[in-house]
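See below for the structure under consideration.
One protein chain is absent from this view; the other protein chains keep their places.
Showing chain A:
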Amino acid sequence: MRYEFRVTGSVSRLMAEAFPELKAEPVPRQTLFSGAVTDEAHLYGLLARFQDLGLSVEEMRRLPE
């Protein structure tokens, strides 16, 4: 399954590297992270990692396959 996370503010390459499994793409005032998520445990792990890094997730959605 693929997910997309919309995070507040633009995120530098350095911080985006903390998510090697996701692709980061800048959009106005936000950054879109997207990529394959293995399972629910991975999903919650990603959310915790966003939280660890002080990034706030504004929106999260599952992408159509």
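Everything that follows uses one rule, which is that a contact is a pair of C-beta atoms (placed from the backbone, for glycine too) under 8 Å apart; a residue touches a chain by one contact, two chains touch by 3 or more; residues count from 1.
Rule of thumb we're sticking to: contacts and distances are computed from a predicted model.
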Going by UniProt, what is the name of the one chain that was not included in the view, given "Cytochrome P450", "Branched-chain amino acid ABC transporter permease", "Helix-turn-helix transcriptional regulator" or "Ion-translocating oxidoreductase complex subunit D"? "Helix-turn-helix transcriptional regulator"
Considering the entire assembly, which residues of chain A contact the chain that has been omitted? 7-12, 14-15, 17-18, 20, 28-29, 31, 48-49, 51-56
